[in-house]
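Notes to accompany the following structure.
With one protein chain withheld, the remaining protein chains of the complex are depicted in position.
Our next item is chain A:
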């Protein structure tokens, strides 16, 4: 990728970032870390308040002004709770798992383009820690590494609930990452770059969320699956698995898992803003002051975070097989076919000359996409359920589990009671 940068010359953003003195880089690292933690604290509180309102109750409103310090108080309280190391736990892995899940969460946060050019203490720079030529890949890679922390933590706890939660989490993240990655391909194709700042820059002509609507929809669905949030929060399904992978974790170790989860939510929301909502740009305006862009960026990110809360307040949790089915049999094929179509359209629009050949090839590609579509819509082969051999003559409920016909109420209504209803008290 360095080769690529040298060929085209560095972009303006990369030039500015490369000139940052080391104190500014360190300052940005610290501030970015603080932004992650503060957004987490805010998000927990906001989530509890909004979900509370959705359930006709006020939510936390006692600690601090308007209850906004509740999550800070909870975080402090967690630090003063007993740290338990279960007997069956694998000590080293149990100890390290929260660290493993925290580090990638923050690293992914560092390629987000928060805003444009500003001047900090007389130094011209960009409100972004790094603008790597592989920025989008960093986010995807970090979200995959983050699941190691969950899997190792769940395995090392020595608890069946934790183990199940961890395994679910692994299956979930790998299933939804495919769809997530495929939905990003369209954006990269249109922007012609993997760098997050370039992608924002490329959207000055139009945001990708309407230019690439299917990509946007797939991205939003799979980002919820990727971060283990409701309605896809199967790794920590309270009604099935107690706490899921963090059942055995207490005190600050538990807090770190919580922190990682919320920072990941902020990261994917920020990525959705970057990839589809034009980053910090305001529609019909060119680049404005970097600080204003920062505010706009945060506002757009909060929009996605609100979506997370809204989903949690509205939708019930998926069943596990339904969840896997949605990922592998709906999102992946749709993303695959859409990617093919986007490729074909793009090449058609950029190719000059040789129109007939281009049209032919593009027709073939679109035809292939159509064949794929039909192939995926074929009904599944279903095997007839074998007759069940009963082990004994003990009466069993019907095994075909067919839904009953009409409900008792309707039957009662259809056939009026022959006896007249009792109208009054008998003497």
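One rule holds for everything that comes next: a contact is a pair of C-beta atoms (placed from the backbone, for glycine too) under 8 Å apart; a residue touches a chain by one contact, two chains touch by 3 or more; residues count from 1.
Operating definition for what follows: contacts and distances are computed from a predicted model.
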Listed names "Large ribosomal subunit protein uL3", "NADH-quinone oxidoreductase subunit A", "DNA-directed DNA polymerase" or "ABC transporter (ATP-binding protein)", matching UniProt entry of the absent chain: "NADH-quinone oxidoreductase subunit A"
Which residue, A:150, A:163, A:200 or A:334, contacts the hidden chain when the whole complex is considered? A:163
Which listed residue, A:84, A:213 or A:303, touches the chain dropped from view? A:84
Contacts from chain A to the absent chain lie at residues 14, 17-20, 22, 25-26, 28-30, 32-33, 79-88, 90, 95-96, 98-99, 102-103, 105-107, 109-111, 129-132, 136-138, 155-161, 163, 167, 171, 174-175, 177-178, 181-182, 185-186, 188-189, 192-194, 242, 247-248, 251-253, 255-256, 320-321, 324-325, 328-329, 332, 336, 339-340, 343-344, 346-347, 350-351, 354, 357-358, 361-362, 364-365, 368, 372, 375-376, 381
